[in-house]
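The structure under discussion appears below in the form of structure tokens.
In this view, the complex is presented without one of its protein chains, the others remaining in place.
== chain A ==
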Amino acid sequence: MGDIFSNLGLGFGVVFNLVQWTPAFLGGASIPIPVNILLCLIGALVGTLVGVLPGIGTIATVAMLLPITFGLPPVGALIMLAGIYYGAQYGGSTTSILVNIPGEAGSVVTALDGFQMAKQGRAGPALAIAAIGSFFAGCVATVLIAVLGAPLTKLALAFGPAEYFSLMVLGLIFAVVLAKGSVLKAIAMIVLGLLLSMVGSDIETGASRMAFNIPELADGLGFATVAMGLFGFAEIIRNLDTGGESDRELVQQKVSGLMPTAKDLKDSTPAILRGTVLGSILGILPGGGAVIASFAAYTLEKKVSKTPQKFGRGAIQGVAAPESANNAAAQTSFIPLLTLGIPPNAVMALMVGAMTIHGIVPGPQVMQKQPELVWGMIASMWVGNLMLLIINLPLVGIWVRLLRVPYRLMFPSIVIFCSIGIYSVNNAPVDVILAGAFGLVGYWLIKHDFEPAPLLLGMVLGPLMEENLRRALLISRGDWSVFLTRPLSAVLMAIAAALLVLAVLPTLRKKRDEVFVESEN
């Protein structure tokens, strides 16, 4: 118990760290500035700003804003990224409620009741409940991370290469099972990602693989490049298809009366609690995390409600539960990343990308060698949630105005912003062209109903998987049964196999599709 408090204490110490600023014009007097809190604040604000733009999801937002953190020290950069992440998520909920365009899959269900509430002139309470629910879920999840962090790290240190490989296989299978759509196609996307990660030079032999003597490919495909292509550019191109303006029915009433009534609070409290619990559990599991959590929370709420007919017509529980769940899940999905070094979803994969750029290899070692980094980030999550609550609610008016920016002006701006961002990663024009190419690939993937998120996950895990597979087989002297004879590895593999079998069984398939069905009607 003492450990948890000292760790959290360390974290908050990092977040509230004051830097003395001695500007020349004050004549030697210095002002203490809470730099990390400011970074968190800016991150949350900018994240919301971009996340609120319709049609830009969380992954795209984080990918787009990645370059603005490059100039910062690692701790500050990660804190800012965490802020961006929550901001983006909250921005997504805002668009769901106000314009019925969920920016990301995680807030699809929020749109069902949130938009109805907005139409009834109750956009204020809907937004407030979303923020309050998210904040509560965030508090619980922060404590959960602190509690689970240390023991999981110890477990991770006991892992050998074989266990790591099995764990990654399990993680990928989870990602497939919990995601929406065809299992087969999702696996195909993961393998495509693994294959793409092979481009560049081989870590052990240094041989150049599939790089075709293009110098820019010698180090492999840049992670930020692919992410920005698949999520940034591809989304733009796809949105142009539907002709931007067509189906944007913005709630025209003024958003007034922000505060929820006592009855609203009473109605939504149990929903927030249930959503938080469900979200925290689903978030730890590698895979869809936030997405499945919000769908599952909505379904559960509808099942336990005494008045299920109200759902879809502006029930406040229908906003409270999924919003709490997706925030809890968004936060607990940091657990596998920080303790095991394995990103459970595409956003976390981006976080790995950002850490790598700063020279940090996520995993149990980071937790031990750079505790201030890990705990600072965890504490900043809580602060980030608080920021969202106290800053974003008063700013709702600004977000609403942003929603009125026509797409014809927005998309060229995004193109420019992404291009500059990608270029600034390596100062390489080729990267920009590659991202454009991946944009077209992403457009094609969307047209063929392939999900790009598993591809990104595969791409990040590729090098790790290869390395651990190699090592495991080297240690076992080429004996493939090592994955089944080492007990821990065998358990992980067994779970993975069982999951895969369950996922393709027709009865369970139906249950799984049922959870997602809400979005379609």
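Basically, a contact is a pair of C-beta atoms (placed from the backbone, for glycine too) under 8 Å apart; a residue touches a chain by one contact, two chains touch by 3 or more; residues count from 1.
Operating definition for what follows: contacts and distances are computed from a predicted model.
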| item | value |
| --- | --- |
| Hidden subunit of the complex - UniProt protein name among "AIM24 family protein", "RNA polymerase sigma-70 factor, sigma-E family", "Aldehyde:ferredoxin oxidoreductase" or "Tripartite tricarboxylate transporter TctB family protein" | "Tripartite tricarboxylate transporter TctB family protein" |
| Absent-chain contact - pick from A:A271, A:M377 or A:V432 | A:V432 |
| Of A:L49, A:L194 or A:V396, the residue in touch with the unshown chain | A:L194 |
| Residue ranges of chain A at the interface with the undisplayed chain | 57, 67-68, 70-71, 105, 180-182, 184-185, 187-188, 191-192, 194-195, 198, 202, 204-205, 207, 209-210, 212, 233, 235-238, 240-241, 243-245, 406-409, 411-413, 415-417, 419-420, 423-424, 427, 429-430, 432-433, 435-436, 439-440, 443-444, 446-452, 462, 466, 469-470, 473-474, 477-479, 519 |
